[in-house]
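Removed from the display is one protein chain of the complex; every other protein chain stays in position.
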Amino acid sequence: MFVARVTGSVVSTQKVASMTGHKLLVVEPYRLDEKKRQSLVTTGRTFIAVDTLGSGEGDFVLITQGSSARLTPETKTLPIDAVIIGVVDTVHIDKKSVFSRQES
Amino acid sequence: MFVARVTGSVVSTQKVASMTGHKLLVVEPYRLDEKKRQSLVTTGRTFIAVDTLGSGEGDFVLITQGSSARLTPETKTLPIDAVIIGVVDTVHIDKKSVFSRQES
Amino acid sequence: MFVARVTGSVVSTQKVASMTGHKLLVVEPYRLDEKKRQSLVTTGRTFIAVDTLGSGEGDFVLITQGSSARLTPETKTLPIDAVIIGVVDTVHIDKKSVFSRQES
Amino acid sequence: MFVARVTGSVVSTQKVASMTGHKLLVVEPYRLDEKKRQSLVTTGRTFIAVDTLGSGEGDFVLITQGSSARLTPETKTLPIDAVIIGVVDTVHIDKKSVFSRQES
Partner (left out) sequence: MFVARVTGSVVSTQKVASMTGHKLLVVEPYRLDEKKRQSLVTTGRTFIAVDTLGSGEGDFVLITQGSSARLTPETKTLPIDAVIIGVVDTVHIDKKSVFSRQES
């Protein structure tokens, strides 16, 4: 999995029937800043993931990719390869807080 | 999933029998412009995806990769790893429109 | 899927028993030339794929990766992650021919 | 699989129900130093993996990605794409030790 920030959403009307009613969010994977190792920074990549948790723009979330994206009750028959499995509260690296939902 | 632009098509006569009659489109993944964060830009990569939605050249579409590409009614027994699951109407990032089908 | 050029072959005598008799080809993924967008160029990567279609050196082919490589009649029980699913006749991008088997 | 160093952890309260009680660790993939080939160095990437072995910060571990992350007794129904399958004791490359748990 990886940590990503929810930065937007996608609307698609003409789609595979089973996708009706599923929220599609734009997520940008984050990684640790290599130099200072004190914060998370964007990787510059853009993915689309299905959300079943009510995530909102600005949230940091956990993304699962591949066939395992179908291992949640709401997504098991969907043609999707990425799903949000959790909203991130905190990330600690090297025993320091590099992300806290409350402070962001 | 990722957003891609349909830019072309592939013709293959000599192929695995189950692929007969399936439309193969050239798609180029797009990502958010990192600097200004106001538009989608090509990643420079080129993929081939099966289309079951009647997508056309110039359309922005949602691509699912991997085994989940077989989770649509038309593709479930195909030896494919990429399928178009929706035609994109709009993409909003940072609460701004970065793509709108009507304007493009 | 992606378009690749067949450039060689691999011989392996000591192998998993189920692989006996399967042709292993060297394939190099191609992508659209980013600047002029008029031809396909190599990505510089090298993969090995199973061929069941009688592809030959110089052919442009369609490659499927991952578990879907096992979705052809000849490959369904093989420990493989890449298969040739078609020989490419033509690729059109931006309404121009960027590859034609007859001309190559 | 790849070798990674455990460098932190993630807390997520709002998550897919099946994920309750599973430890989420931050892991950074390592590779051989290309020049001297005498030690493992970080790739600069950041992943999140489920741990079922009691791994701790500073440990070098083996990570399995994709659907196989569900092939352990504790993870078989989880929507995850990365799991720790072992704690690394030693890595030898070119007949030299490039990592030893006891010395680290």
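Think of it as A, B, C and D in the order they're written, each chain with its own count starting at 1.
What we mean here is this: contacts are C-beta pairs under 8 Å (C-beta built on N, C-alpha and C of every residue); 3 or more make two chains touch, one makes a residue touch a chain.
Here the structure is a predicted model, which means the values were calculated and not measured.
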The omitted chain touches C, D
Note that chain D touches the absent chain at residues 1-3, 30-32, 34, 40, 52-54, 62, 64-73, 75, 83, 85-95, 98
Just the residue numbers, please: which parts of chain C touch the chain that's not shown? 7-19, 24, 26, 28, 42, 44-49, 57, 66-67, 69-70, 77-82
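In the analysis below, only the chains that are shown with their structure count from here on.
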Chain B-chain D separation of Cα centroids, rounded to whole Å: 33
Residue ranges of chain B touching at least 2 other chains are 66-67, 69-70
